[in-house]
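Note that one protein chain is taken out, while the other chains of the complex remain in position.
Here is chain A:
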């Protein structure tokens, strides 16, 4: 079976390279055809615009009869992506997988997921709550994360300063950002949570 997997992966890499989207990348991590690195560009007119997001792709031995395991390596602030592990909540990676689907369609679907979040079926409950309760703040936070982790263009000075405040207290940068994002950028709330 691993035979089919290898053959498929070869074709799928060619398919992505040939593809005209210019927004996808797919490359091998080792020679075993089991670990791949994907990259997608943040879709335009979203808080992820201008960012490049790396994905870890693991091919099971039973591929393509079972879905690949995909997670974000680049940190993302999105209701359907875990801000801690990068795990993705997407139907085609679970029960809606079909053997005829390819990694190209998977990458495109993840890109589409970035453009249209589904907060009612969340992977990250904290992000989803912010999305529902305060969408402008969610967008700004997502933009800030895109800027910091995915080389996005929009710098949010206010947020950078708040992170800096916590850094001066000796808090790790990423932990500080997570705490601030979780507490809607309320420095007091975030500090309390970190030091409790």
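The rule we apply is simple: a residue touches a chain if its C-beta (ideal position, glycine included) is under 8 Å from a C-beta of that chain, and two chains touch if they have at least 3 such contacts; residues count from 1.
Following the convention adopted for this analysis, contacts and distances are computed from a predicted model.
*Asks:* From the names "RBR-type E3 ubiquitin transferase", "Translation machinery-associated protein 22", "Glutamyl-tRNA(Gln) amidotransferase subunit B, mitochondrial" or "Orm1 type endoplasmic reticulum protein", which one matches the UniProt record for the unseen chain?
*Replies:* Answer from the record: the omitted chain is "RBR-type E3 ubiquitin transferase".
*Asks:* Using the touch definition from the top, which of A:38, A:51 or A:64 touches the missing chain?
*Replies:* That would be A:64, which touches the missing chain.
*Asks:* Looking at the whole complex, which of A:28, A:101 or A:137 touches the chain that is not displayed?
*Replies:* Selected residue, touching the omitted chain: A:101.
*Asks:* Could you tell me which of A:4, A:17, A:84 or A:115 touches the chain that is not displayed?
*Replies:* For the chain that is not drawn, the touching residue is A:4.
*Asks:* Using the touch rule from the top, list residues of chain A that touch the missing partner.
*Replies:* Residues of chain A in touch with the missing chain: 1, 4, 7-8, 11, 62, 64-66, 96, 98-101, 105.
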